[in-house]
Each structure stands twice: as structure tokens, then as C-alpha cells.
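Once you've had a glance at the structure underneath, I'll fire off some questions.
One chain of protein is taken out of this complex; the other chains stay put.
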Amino acid sequence: MSHGAQIGGSIRRRLVLQLLVVAAILSGLLYFTVRSVADQAVEATQDSILGSAAIAIAEELRGGDEALVIDIPYAAFSMLGAVGEDRVFYRILADDRTETGYADLPLPQRPLSGLSAIYYSASYDDADLRLAAVERSVLVAGANVRVVVVVGQTRTAKQAIVGRMANRAAALGLGFFAIAAALAVLTARSVLAPLANLAEAVGRRGPQDLRPVTRPVPLELVPFVAALNGFIGRLGVALSRTETFIAEAAHHIRTPLATVRAQAEIALRQAGDDRIRATLRSVIRAVDDSARSAGQLLDHATVVYRSDQRADEDIDLGALVEAVLRSFAPTAELKDIALTADRPEQPVKVWGDRLLIESALRNLVDNAIKYSPPDTEVTVELREAKLRAILRVLDRGRGLAGMDASGLTGRFKRGANVEDVIGSGLGLTIVREVARAQRGTFKISQRKGGGTCAELSIPLR
Amino acid sequence: MRGIVHTLALILAGQLAQAVEIEDRAEFGDPEAGRVLSVLSTTDAVVFSPLVEAFLAGRPDLRVTYTVASSQDVYDAVLSREGGFDLVISSAMDLQMKLANDGFASAHVSPATQALPQWARWRDHLFAIAQEPVVVIVSTRGLAGLPEPHTRSDLVNLLRDNPERFSGKVGTYDPAVSGSGYLFATQDARQSDSYWRLAEVMGTLSPRLYGTSGAMISDIQTGRLILAYNVLGSYAQALLEPGGDGRVIELEDFTHVLLRTALIDRDGDEPELAGEFLDYLLSDEGQTLIETRAGLPRINEQALRAGPHLRPIRLDPGLLVYVDPLKRQRFLNEWAAAVTRR
Partner (left out) sequence: MRFLLIEDNADLARSVQTRLSLDGHGVDWAASLSQAEDHLATAGYDLILLDIMLPDGDGRDFLSAHRRARRDTPVIVMTARSAVTDRVALLDTGADDYVTKPFDFSELEARVRAVLRRRAGSAQTLQSFADLTFDPLGAKISVGSQSRELRSRELRLLEVLLSAPERIFSKGQLCDRLFSATEAVTDNAIEVYVGRLRRKLEGSRARIETVRGVGYRLTQT
């Protein structure tokens, strides 16, 4: 795709990137959430088993007349083996004196109360423990004995489960990210689709189409389209202003020139002195010269502009030749030059820009008449050959005088033998530009028996 | 085999600087060898010597010191943390479990340990090397005319209905003396209420109490006992004369299976060697030798499936309960009250 725009980043890339960042953050959150939920769930499970074990022991405490009876149920520890193979520690205290178990097992920092167990973590014998503690009051020999039961367990199994859950969470997070990434790409494409459609719709427009964009666009594009329409509006105004300005300028320059020329002609009619007549003639030539140059410059600019922005259509070259010859007829007649067309009866159709081709033909005919002596013939020949339409403008003028054809078509290049004829040297340049724009060729050659043959060939429709 | 030296005699603690009563001590391998693997075990050296010798074959730089002690002494030796032993083998699952739980064992992970069934190991610290049913032995002659018991209820009825026949002729472990006896009694008590009925019936028959299975087996053979309860089946198979009087009965309500377990002493000097020997014991070759030469049934899940009455004693923290001194005291008191009527 060729475009004159400078690329400053890509909305799609930015959108995809941002969506990916969001997806990554969400995936990370998902991972940590699942992990922490798993961690809490497993810890809660372990806690409840530890609590059950501690309570089971506490339930079996007996008072009596002699001593406190501690009878640890087998199931209390056996159930701790149910989850995994974790090391088990316990400690039973009566009135803060260790009755049995591990005398240095850490006690909870918080005060114990009620029937339910409290849970805490501590380090013991180089291992991280999770512990549950319950308190019971037992009546021993009439006295209230406060018994604390502590059951602890290492956390190997829990960590193994949490590790597995973490792997799942990671897989889940990665899967989520992968899906989100795919969706991000699709979303970016669908979000940008209206933009692409708009660009295409604007790009499809012809060169003269300066209507505002009225197709419905998403809300977010409304400011852009509004700005675009504003710009198109200003461009339209500027263009018509420029056109008006050029027209005004041409008017304001050409009208005085016309006055000067008219008065010079009047003076020429009334003057008897040869020197004065010669002077007046040169004044008139100068006026014509500048007017013609200005005209051709304008034509050249038009041709160059239209070469980029062509409004192609079906053109019948035969009809075009007739129209051009008709408009030049009076000019040719002035010099008693016979201006004739030699063309097939049936239409010769090409696909191109009518104004471009007409400009080229007018310049060729204009040149031919200009450089032909009176009482000669200028012929415009139209032929079809090998999928090409060939337009030849033939004259009996002074020819090329050995000049190179390609040299003559350069900008402001003029033949060496034309000082006496008004011209800017832009005529053939215009023809050459038109030939290039229409994918055709242009050549100019010396005609047999004297004169010039200018040949413009354009691909047939 | 060269260099096998049996140190019979009771060597008192002084030698090893520990308060452990050593029953037997055997040296295997070249006395000059540089590395020493020290094994502490409750199993007789004779039983283990084929395994040790097979292990030493092709390892000239290695010798093995094999020390035999009671399960309580084995436990105490490890607990003292004075070191000197690398691999500790005991039939007292509860004490071994206690050692492993309390951090006296080193972890050991190898293909051999990973291949063990879940029930035959605890964490990577305690490993079963043999499975032994705990059985009843009866004297066919002494039982003459009476039906063989197949369940504990049968046994209770048999003893209760024939007090004159069985009085003074029933034997079992003294749990206060024997670690294995304590384990069997506590597991029985845990497993079934009928145990206490059995204990009470035995209590009325003036039972004889023993410290080892071997003693009970020999008393069956001499006719001093008609029935011995909770005897290690492997010993019975090994010691009973073929075609003799003694018969081994696996009770069908349940028969406990003792797991002989090994752990690597955390305070030992040669943990790698201990691991190698352990792996050898668990290897197919080692297991085959255990079964054929030592007469201890190999770890065999298939055998357990084939006998639905067989219940391996689980290696789980429940075992710790009866190690608790208060609990132990309560149990022994209760047991004594039931059996010895004291």
C-alpha cells in the first residue's frame, strides 16, 4: 500500500499490547487468587483435623478423686495420618505443668477460651508446624484443673497439595492468558474494522468528491469524522477560493493585456511609420507571448494534477478529434491552412481522462498550425493498431531541423528554428506527461517530404 | 565366610559408652576394612548373617558390625543421640515410628524405597523390610479332642469351657517386658473389644508370661504350654519341628501383620552406607534372601490380598498414642488387672 503518511506506531499493536498487559495482570491475579484460596482451603482442612484430634483427646480427659486421667484415643492421632505422612507432636498440660507429650512444644500466644480449638503456626524441631490447642476444665479431687491439649503437625502434605494446586493455578493462568491473547488480537481487529472501513470508503472517493462523510460510524470515531468533514469543508472552500483566485487573477491580468493588445492593434492600423509599426508588432507579440505562456503553465499544472487524480471514462477519440478540429478551424482558416481529419468511421474507444487527452491533442494541433506556412495542410490522423489507438498530427511546417525528439519534449525546450514563433516550450512537455499518465507513448519525427509527424499512442479500451 | 566373629556373652555398656544392654554382637567382613557399617537390630545375628554376607560380597573395603538388643534398648540407644549406629532395624513398629516422627531418622529416597507399597513405609524415613503375621500356636497333643480355634470368640469359648485343661498351660507376651508383646496387645485392644474378654479369660487360667516368641515356642514343644497367643509366625515356622506337635493358627477374625522396619539413624557416621544396605534389603535379591535364608516373609502385597484376615499394622501416627508414657502406664495397669489379677 502506498501512502504519504508517516507511521507513528500502530493502534492495533498498542491495543493488543494493552489488552495483553491487562490479560497478564488478570492471569497473575487469577494465579495468586487460586493459590491463596487453595492455601486457605488446605490449611482449613488441616486445622479442622488438628482441631478434631485435640478435641478428641480433650473429650477423653477424666477427673476423679485421685488424679487427672489422660487417655489419648488411638483415632486422635490415626486421623492425622489420613491426609498425609506428616510428623505429629502433642503436649498436654494441667495447670501449666506438662503432663505428657513434648514438653517444649510451643503454646498459643492467644489466651484459650471456650470449647473450640484455636489454631496457630510455630516452628519446632527445625520444622514448620500447624497446631491446634483446646482447653478444658477438669474436676480433680474437688479442685478445678485447667487442662490444655496441644496437637501439632508438620505441613509437608499441605505444602504438597498447595504445590499441586499452584501448578493447576499456573496452568489455569497461562491458559487464561493464551485465550485472552487470542481474543485481544481478534478484538483489536474488530475494534479497528470501522476505522479500516472508513479509510477504505474515503480512499475510494474520486478526486472531485469533496462531500462530507455521512456513513454511520461508531461513537468514538465521531470526533475524527467531524474533524475530517471540517477539513474536507475547509479544503473545498480553499480549493474553490483558489480557483476563484486564479480566475480573478487571470481576469485581472488578461483583461489589461487584452486592452493593451487591442489598442496596439488600433495603433498599428493607424500608424504609417514602419519603425512604429514594427515596435507595435513586438508589443503585440510580447503580450501574446506572456498570455500564452501563462496559459500553458496553467495547462501543464492541470495536466500534472490530473495525472495523479485521473477521472477516467470511456472516450471516443474520433469525436474528440472532430471537436478539437472544429474549435481550431477559424485559426487555421486565418492562415488558409486546411485542417482535416483522417479517421475511421466507427468510434475509437479508449479508457482515459478526457481533459488530459484533449489537452495533448490541442497542443499538438496548435503547434502544427503555428509552425505551418500559409496554404498548407494539417492533418489529424486516427488509427487503431495492435490494441492501441494512434493519433498523428501531420504538418508541412519547418520540421525538427535535426533536433532530437526527446530533447524537444523537455520542459521549456524549444526547437532551434522557431525564434519567430510565439511559444513557451511547454506544449510538448504537456503531451509527454499526458502520454505517461495514459500509459501511452509519444514520439515526434521528421515527416517525409517535409514537416513534422507527432504521434501519440494510447492503449485501446 | 571369612572373618565371622560371634561375640556371645553380654557386653555391658562401657564398651560403646552407652547405657544399652547388648544381647549379641557380630562382626562381618575384613576386620582391616576401612569403612564400617554399624547395624543395630532386634533380629538375631544368625537370622541376618546371610543377608549381611551377601551384601558384603564384592565390597572388600567394608565391614559390618551387627549389634542385637531388645526393642526398648534399640529405641533408647537411638534416643540417646550418642551415635555409633547407622541402620536401625526393629520389630517394634511403635517405637520406630516414634523415632521417625521425632526426627531421629534421616530421609532416604531411592528407587527401592519408592517401589515399596504405601502401607510399607512412612514418609521417606521408615521402611518395612519384612511382614510377619502374629499367630496362635497350639499343641495338637495338648488340644487332643478339642476343636482348633479359628477366631478369638472360638478361643474365648475354648479357654472358658476347659479351664482345667488350660490352667497354667496358656502363654503370651508380657507387654511390660516385651516391646513386641506391648505392640501386639495394644493393637489387639484397639482392634477389638473381644481382646479384653480373652485377656480376662486368660487371667483366670494363670497364664505364663514370656519375653520372646522363641521361649513360647520351645515351651509348646516341651509340652509346658498347650496354647501360645500372639507369637511371631516367622519364628514359629522356623523353630517348629516339621511333623511335630506344634501347629500355627492364623485367627480368621483378624490376624495382625507386624512390619519389621528399618530407619537410618540421623546421628550415624555412614548414612550413605546405611542407605545402600537398606536398598539391598529392599531389592529383589535382598527380599528373596530375607524370605529364604532369614525365614522372614518378604514384603508382598499379593499375600495380603490373598489373606483377607491379614491386617498389617499401619505405619501412622496412631502408633504414637501407646508410646505416650501415661497411656502406656494406663494400658499396662489395665492389662495387669485383667490378666495377672494383681
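Here the chain labels run A and B in written order, and each chain numbers its own residues starting at 1.
Just so we're on the same page, a contact is a pair of C-beta atoms (placed from the backbone, for glycine too) under 8 Å apart; a residue touches a chain by one contact, two chains touch by 3 or more.
All of these numbers come straight from a predicted model, not from anything done at the bench.
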Touching partners, among the displayed chains, of the absent chain: A
Hidden-chain contact residue, picked from the options A:G64, A:G163 or A:P256: A:P256
Given A:V16, A:L131, A:I232 or A:V287, the one touching the chain that is not displayed: A:V287
Where the missing chain touches chain A, by residue: 246-248, 250-266, 268-269, 272, 277, 280-281, 284-285, 287-288, 291, 294-295, 298-299, 302, 327, 329-331, 333-336, 355, 358-359, 362, 374, 420, 422
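Note that only the chains that are shown with their structure count from here on.
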In the complex, chain B residues that touch chain A: 100-103, 122-123, 190, 314, 316-322, 324-327, 330
Contacting residues of chain A [partner chain B, same complex]: 69-78, 80-81, 85-89, 99-101, 125-127, 156
